[in-house]
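One protein chain is absent from this view; the other protein chains keep their places.
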Amino acid sequence: MLELPFHVVRRTAPSLAARAAAPLLAGVAMALTLLACFAALRLPPLQSLYTIFIEPLASAYGIGEWLLKSTPLMLCALGLALGFRANVWNIGAEGQLTMGAIAGGGVALYMAPLLGPWGMPAMLLAGMLGGMLWAAIPALLRTRFHTSEILTSLMLVYVAQLLLAWLMHGRWQDPAGFNFPQSRAFDDALILPLLADGQRATIALYGALGLAVIAWIFIRRSLAGYAMLVAGMAPAAARYAGFAENRSIWWGMLISGATAGLAGIAEVAGPIGRLQTSISPGYGFAAIIVAFVGRLHPVGVVFAALLMSLLYLGGEAAQLTLGLPAAVTGVFQGLLLFYLLAADHFTGLRIVRRPARGLA
Amino acid sequence: MNIDYPIALCTATVIAATPLVFAALGELIAERAGVLNLGVEGMMLAGALAAFAASVTSGSLLLGFIAAALAGCVLSLLFGLLTLRLGTNQVATGLALTLFGSGLSACLGRSYASLPGNALPPLHLPLLSDIPVLGPLLFRYDAAVYVALLLVALVSWTLFRTRLGLVLRAVGESPRIADALGHPVNALRWGAVACGGMLAGIGGAYLSTAVTPMWAEGISAGRGWIALALVVFAIWKPWRVLFGAWLFGGMTVLQLHAQALGIAVPGEFLSMLPYLATILVLVLICRDPRLLRLNQPASLGRVFQRER
Partner (left out) sequence: MTATPPSTTSNPAAARLKLAGISRRYGDIQANADIDLAIMPGEIHALLGENGSGKSTLSRIICGITRPDAGSIEWNGAAVSFAHAAAARELGIGMVFQHFALFESLTVAENIALALPRAAAGELAARIAGVSRRYGLPLDPRQQVASLSAGERQRVEIVRCLLGEPRLLVLDEPTSVLSPAAIEALFTTLRQLAAEGVSILFISHKLDEVRALCDRATVLRAGRVTGEADPKSTTSAALLRLMLGEDPAPCLLTAREPGATRLELRGFSLAADDPFGTSLQDIDLQLRAGEILGLAGISGNGQRELVAALSGERRGGGGSLSIDGAPCAQLPVAARRALGFALVPEERLGRGAVPAMSLADNALLTGARHGLARAGFIDGVAMRARARDIIERWGVRGGGPNALASQLSGGNLQKFIVGREVGLAPRVLVVSQPTWGVDAGAAQQIRQRLIDLRDAGCAILVISEDLDELFQVSDRIAVINRGRISIAQSAATTSLQQLGQLMSAGAFAHA
């Protein structure tokens, strides 16, 4: 067998640079793949890339759309990242987002008039509680019955969406809405203020950025964050140290449920302005990728959400200008995660020279 | 009520269960080798589209099923490349595969969405199919239903009665020891993952050629995830996969026929049934950790890389 003068070994501790390099490498691979795809589709590669990723940002409105789509991704992914660090695999953020929208929307539609100035906080709180409650189910099943939260949280996505559909076709349907499956519009007082005129992004973005700071403090400085990290990296060490395993499952699920619920109510009380059957183009699922691309770190998540949002915009642009189907966004997302995972492997390696062969 | 109606319910159950049998059986093989592939949903969708497209284009359903098996296989090999070769996290990679498969099938399948499809014809077995009651109940399915049954028997026999099955189970319990004994751990895992992909693809094919002979974006509607749950429900035993699939098939049929059966519950709630049932069934199985410990492949989901 051919012996190369060097061989590849796994780094014992991936350097910070290597951890940051992986998403960049994945981004480059992603861009190259897109260029190749465009070429195969007989579209001018570089120009197409420009059309779908740069042009949408050329206007203030475009920037607003970019930030608008980043917000729910950021909110969901910040919570998910905390859970993933603790090996808590909540993949049902989409369902928790839906329940957040339902709970918050319910308050907005039927209780807010009674609450006066407290209507908006009550609505947002209800949104968070709705997401939390939905996430509490898998947490309970995992801690009480050892049931994998992966499958249960996912199944609950379908249940939440069906529940929303039922409400939109029945009880909560707008009687003056020509039988569209949607509620009446929320009162103006309950719609989140815009960041600036002439675009649609709301102040929920500030909320997401503020949460990122809190999350950063939580994981860097709090004992609870440390305990969750230990539970994720070495469950036996967590038990040994007395960090209750169940506690980190509950924390992981409830926090991610709350942020997803907040994302849900921020969507319906923001750009949508009412409840309707479809409120999210899969933000809850895309947030899983955002969390990974952001290295499960709050600062990384903020940047990854901006990148993922660009993919959504790119998907829309590809649909409008290049005639590609909308689902192309899903392909982008899957590919990005593949590339990231592979890039992680390669940046975790280093090349060493083989020691000189002895006898033989 | 006339006897034909319950018979129709039963046969509809078996048909609804068949894609789950294929997909869950494939995942069972992969998991027995210690590989957790959460990409079943994505592979089923790829298979469903491949089968529909190939059969519509060529007019041959057999070609459709072959294309579906290939499509599922290719996706599973992508998964293998990442998890087995590069040692990536199996949970994250599986999720990526599902997103990728769903997106890709939706993307490529756009032009097929409105086309009429070819439906898998039921077999007519001389004499057997004409027996009253038993004939329609047992002998009038399409060929894939019987293939699924045979596969359950075949996988069960292979796992528990052959050397290949023994080695596969050993790899799933401890790849380290199997490697030390000289068994080709990674080759077996690749093979198991590929089998899983092919069967998930075929399960998808059955969806788009028999259950509902058409193509629609997201046609699998979570069946890939239900198949994953079925493997746990079956505590990694092939025959239990079959019964579990019938249970879920029955749930789907119940939902479609609820009106006729006089059940006055909104449609949305009936549609929740399979998902709620999945959760319930998982809880029932998982509440006894000893049962899992005794049956679950001990290395499930763990990365194994050979020391050199």
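Letters A and B mark the chains in the order given here, with residues in each chain numbered from 1 onward.
Simple rule for what comes next: a residue touches a chain if its C-beta (ideal position, glycine included) is under 8 Å from a C-beta of that chain, and two chains touch if they have at least 3 such contacts.
Fair warning: this is a prediction, and the values are worked out from it, not measured in the lab.
Visitor: Would you mind spotting which of B:3, B:62, B:150 or B:181 touches the chain that isn't drawn?
Guide: Of the listed residues, the one touching the omitted chain is B:181.
Visitor: Given the contact definition stated above, which residue among A:118, A:180 or A:240 touches the chain not shown here?
Guide: The missing chain is touched by A:240.
Visitor: Could you tell which one of B:77, B:108, B:123 or B:166 touches the chain left off the display?
Guide: Once the missing chain is taken into account, the touching residue is B:166.
Visitor: When the complex is taken as a whole, what residues of subunit B touch the one chain not shown?
Guide: Interface with the chain not displayed, on the subunit B side: 163, 166-167, 169-170, 173-174, 177-183, 289-290, 293-294, 298, 307-308.
Visitor: Please give every residue of subunit A in contact with the chain that is not shown.
Guide: Contact residues on subunit A toward the absent chain are 1, 9, 12-13, 220-224, 226, 229-230, 233-234, 236-237, 239-242, 244, 354-360.
As a working rule, only the chains that are shown with their structure count from here on.
Visitor: Using mean C-alpha positions as chain centres, tell me how far subunit A is from subunit B in Å, no decimals.
Guide: Using C-alpha averages as centres, the distance is 28 Å.
Visitor: State the interface residues of subunit B toward subunit A in the complex, per the touch definition above.
Guide: 38, 42, 78, 82, 86-89, 91-93, 95-104, 106-107, 110, 217, 221-222, 225, 228-229, 232, 266, 268-269, 271-272, 275-276, 278-279, 282-283, 286-287, 289, 292
Visitor: Flag every residue of subunit A that touches subunit B in the complex, lowest number first.
Guide: Touching subunit B: residues 89, 91, 141, 144-148, 150-152, 154-156, 158-159, 162-163, 165-166, 169-170, 285, 288-289, 292, 324-335, 337-338, 341-342, 344-346 of subunit A.
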